[in-house]
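The complex is shown incomplete by one protein chain, all other protein chains being positioned as in the whole.
Residue numbering begins at 1 within each chain, and the chains themselves are lettered A and B in the order written.
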Amino acid sequence: MKNFLNPYLGSFFLCSALILIGILSGDPYLMTVLTFAGLNALSALSLSLLMGLAGQISLGHNGFYGLGAYLSAIFFLHLKIPVILSILLSAGIASLFSIFLAIPALRLKGHYLAVATLAFGEIVYLLLNEWGPGGPSGFGNIPRISLGSFVLSSSQAYLILIWSLFFIFFVFSLNLSKSTYGKTLKALHNSEIALKTLGINLFTLKLKIFALSAFITALSGALYAHYVTFLSPATFSVFYSILILMMVMIGGLHNLWGAILGALFITFLPEILRVFKEYDILIYGTILTLGLLFFRKGLVYPFERLIYGSYSGSKKSQ
Amino acid sequence: MEIFLQFFLSGVTVGAIYALIALGFNIVYNTTSILNLAQGEFVVLGGLFMWLFFQKMELPYYISFFLTLLTAGIFAFLMERLTIKPLLKTGDPLLLILITIAFSILLKGLLMFIFGKDPYGYPPLLEGMPILLGGAVIQKQVLVILAFILLTMIFLYFFFNKTILGKAMKACAFDQVAAQLMGINISRMVMLSFVLSGIFAALAGILITPITFMEYDRGAILTIKAFTASILGGLGSIWGAIAGGFILGIAENLVAGYIHSGLKDAISLVLLLIMLLLKPAGLFQKEEEVRLKKL
Partner (left out) sequence: MFSIRFLTFLIFLVVAFLSGNSFAKEPIKIGAILSITGPASFIGEPEKNTILMLAEEINKKGGINGRPLQVIIEDSKSEETQAVLSARKLIEKDKVVAIIGPSTTGESMAVIPIVTQAKIPMVSLAAGTGITQPVKERYWIFKTAQYDRSAVEAIYQYLKKKGIKKVGILSITTGFGDQGRKALLELAPQYGIKIVADERYKPKDSDMTVQLLKAKSAGAEAIINWSVGPEQIIVVKNWASLKLGIPLFQSHGWGSKKNLQLAGPSAEGVIAPLGRIVVWEKVSDKHPQKPVLKKYYQAYYQRYKSEPGTFGGHAHDAFMMVVGALKKVGPDPAKIRDYIENKIKNWPGVTGIFNMSPNDHCGLDASSFEMVIVKNGDWEILK
């Protein structure tokens, strides 16, 4: 029983369970939903690192998601770079753009940082409309992921790939949050001035976490591009940022597990609400509102209570 | 010159719309330091209910007008009591902002449920052909909006600076504990600010619908524009909201006119970013003032 409390084993079991459920069901629809949930979980994880750990808000992650997707597709289609390389390259380049968030973050906090990041995401979105291949109507014929002559084409393959990647980044993030760097970031959350007096370079500190967060989101975007094989700017509007923000908040901001729970919940909710046809938006809004009202510490909190016992023993980061 | 004037006047039209919405946006912020991201949905609510009363039920303009404001007030009251009040004690600004987003989705769904997805419109307060101004034209309704902005400003100025109630509301934003010690009922002040801002949002909706038409999903974009304008002018400042709105509207139209219409929003956002880096408190606010309000 104790082993399940270990977050490494726990996340391994959860990711494997999701993959197994998908494959054993043999239902490509369920697998597709689970795959999208995995992509969203990656983005939510990146935002959870940024917000939960370092206390920096971002409403501009749609920009990284879009950059990752567009760059990877363009690298392949125009420069003929192999897909796997183009995915990594695009995530890398997109993360360079995080400097546009890190600079404002040096001077701005709270609402002001929110609007600065929002502006960044919106600019990327507008430029994709203006200069992206195909303009607002988008473009297709993006190839699926391949290694040599082996092409990943089945739903199963993508499900396994994406949740495995999520597992890797989740473990990485867990380690990160326990490292000295992670603890410094937590301090950033609580008191910037204290860090300054300790002689820590706030700019590189912030730049690093923004770059990491951007990298993960861009990776998720690149995978999206090669999974759906069609891109149009509409997917990358500010509503995507709000969506993953909602996942992180509903899941629980103070714990990385919140990202995975939030992503699963928010991805599956509209699918379940399909029976309500077009009025699902009304029910969706109601459930979100109630969720925020009654699960203030996120969906992850009841689990924490279950595992760690009383409130006082919970792993509250602040 | 004639062309510049027309670009400018069109900018004033768009800017007046942004400014009017940004005004209401700042009432809640001024009292509670909460960003109400459901503001745009209340603008939509104003436009759609005005259509319902005025066009569908054929009530006289003024009765429809007040009924619409009343409806918006009730919705804002319910929103505050049901969603904001229970979370106010947590003091978590992020949670409070997010609950307004969640509520905005709910309200949007509700408006779609009632009105469907068609755009609606009705005749402006002042009918007839647009006014000619040195070779350029401006719609009469824009003048109505400008007049209302002026009235709202005067009202808000006197309300926040000259009345006990207004001063009490303002005190809440500066220091809630101190305000409470002075015997101010914080909860009531927060409720009042939401109702007031809901009413002003609906007023904006009533006035802009004859120009832009209104449909259930216009809210989000209006919120974003009002938010941007408020930050540009300085969050929490009534003057700043109005100036920010006009600057944003005029900048957008001049970019569209002289650079490229496809880039108008992108360039105005770049301007906003530069401004934020140089002077984060906004164009019309002193940094110290903002710091006092717990940035």
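We take it that contacts are C-beta pairs under 8 Å (C-beta built on N, C-alpha and C of every residue); 3 or more make two chains touch, one makes a residue touch a chain.
Fair warning: this is a prediction, and the values are worked out from it, not measured in the lab.
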item: Which of A:82, A:110 or A:138 contacts the chain that the document leaves out; value: A:138
item: Absent-chain contact - pick from B:110, B:208 or B:281; value: B:208
item: Among B:41, B:80 or B:265, residue touching the chain not depicted; value: B:265
item: Hidden partner chain, touching residue among A:234, A:269 or A:293; value: A:234
item: In subunit A, positions touching the absent partner; value: 27-29, 32-33, 36, 129-130, 134-138, 140, 228-230, 232, 234-235, 270-271, 274, 277-278, 280-281
item: Touch list for subunit B against the chain that is not drawn; value: 3, 6-7, 9-10, 13-14, 17, 112, 116-121, 123, 129-130, 137, 139, 208, 211-215, 217-218, 221-222, 253, 256-257, 261-262, 265
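Assume only the chains that are shown with their structure count from here on.
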item: Whole-Å separation of chain centres (CA-atom averages), subunit A against subunit B; value: 31
item: Subunit B partner contacts - residues on subunit A that touch it in the complex; value: 51, 57, 103-104, 107-112, 114-116, 118-120, 122-123, 126-127, 129-130, 238-239, 242, 245-246, 249, 253, 278-279, 281-286, 288-289, 291-293, 296
item: Residue ranges of subunit B touching subunit A (in the complex, touch as defined); value: 35, 83, 86-87, 90, 92-95, 97-99, 101-110, 112-113, 220, 224, 227-228, 231, 235, 262-263, 265-266, 269-270, 272-273, 276-277, 280, 295
